[in-house]
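With one protein chain held back, the other chains of the complex are shown just where they sit.
Per-chain numbering from 1; labels A and B assigned in written order.
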Amino acid sequence: MAGKEIAIIIVFYVTCGVVVISALIAVFARSVINAAFALFFTLCGMAGFYFLLSADFLAIVQIVVYAGGILVLLLFGILLTHRTLEELGIEKRTTYIAGTIAGLAFYLILIFIIAQGLWHQIPPKPMAPTTATIGRLLLTKYLLPFEISSVTLLAALIGSAYLVRRKEGK
Amino acid sequence: MTVGLIHYLIVAAILFVLGLIAIISRRNAVGVLIGVELVLNAANLNFVAFSRYAERGIEGQIFVIFIILLAACEVAVALAIVINLFANLGAIDVDRAGRMKR
Partner (left out) sequence: MLYDFANIVVFLVLTGVLVFGTLLVGRLVRTQKPTPEKNTIYECGEPPFGSSWVRYNIRFYNIALVFLIFDVEVVCLFPVILVLQHFKLISRTLMLVAVGEVAFFVVVLVIALIYAWHKGALDWLRAPESPYSVEESHNPE
């Protein structure tokens, strides 16, 4: 039992390090390409957190949709919108000063709130597969959002296919 | 010294703030989108952590599925807009996108 606890703590902090360091690179990297590749490690680390939180289905969804779909689309977006290698996201650094100060102030507020809160925690239940429960809830209690989400996907596909339809650089 | 709710909340706060910094500071539109993804992931982590450690059952995970789905839609439409911005302006600098107002 104690060994299991220690293993969980080690895995948590290793995942923490991967997520935070790669998110830092994703935010502060000069080149957008580097930022997108760092985002890949952040997303995979988030899947690790979901595994630790016994959300096994969500972890797979995170890898399949975020790392496999959204990130690929982001990379295509980067490669479709540059002219030369030099133009590929060499950014001025001046805007970062104000942004970092604002972010740090907001972070202090968040930490203050988290420290103040009396979080009512229950001892977590033993881990169990969640996929079937999620499927049952999607078909019963959350049926309307489930069906509406398909219409949203339809609208997004038609909208973006229409937007990129125009001749490039006309 | 076990890993609890607070730990996940702090990691989510760090991710949220990093995404916020990217949204504020990046001038490349795709960089702003990367910041939006970080913010959405922070919210997802909070949902999953609360669904495990608070007495709310599995419903937080359902929220996360819908958030991921909407994030996919958002990225598809936003990148289409970015590509159009590039076609019209020749750059994807969000500061220059203010020209659309006129």
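Quick note on the criterion: contacts are C-beta pairs under 8 Å (C-beta built on N, C-alpha and C of every residue); 3 or more make two chains touch, one makes a residue touch a chain.
This one's a predicted model, so the numbers in the text were calculated from it and none came from an experiment.
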{"item": "Listed residues B:Leu15, B:Leu40 or B:Ile65, member touching the removed chain", "value": "B:Ile65"}
{"item": "Hidden partner interface residues of chain B, rising order", "value": "65, 68-69, 72, 75-76, 79-80, 83"}
{"item": "Footprint left on chain A by the chain that the document does not show", "value": "4, 7-8, 11, 51, 54, 56-57, 61, 64-65, 68-70, 72-73, 76-77, 79-85, 88, 126-129, 131-132, 134-136, 138-139, 143, 146-147, 149-151, 153-154, 156-158, 160-162, 164-169"}
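Here is the rule we go by: only the chains that are shown with their structure count from here on.
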{"item": "Rounded Å distance between chain A and chain B, as computed from the means of their C-alpha atoms", "value": "7"}
{"item": "Chain B-touching residues of chain A, taken from the complex the two chains share", "value": "5, 8-9, 12, 16, 19-20, 23-24, 26-27, 32, 35-36, 39, 42-43, 46, 49-50, 52-55, 57-58, 61-62, 65-66, 69-70, 73-74, 76-78, 80-81, 83, 87, 89, 91-92, 95-96, 98-100, 102-104, 106-107, 110-111, 114, 119-122, 124, 130, 133-134, 137-138, 142, 145, 149, 152-153, 155-157, 159-161, 163-164, 166, 168-170"}
{"item": "Residue numbers on chain B that touch chain A, as the complex places them", "value": "1-11, 13-22, 24-31, 33-35, 37-38, 41, 44-45, 48-49, 51-55, 58-59, 61-62, 64-66, 68-77, 79-87, 90-92"}
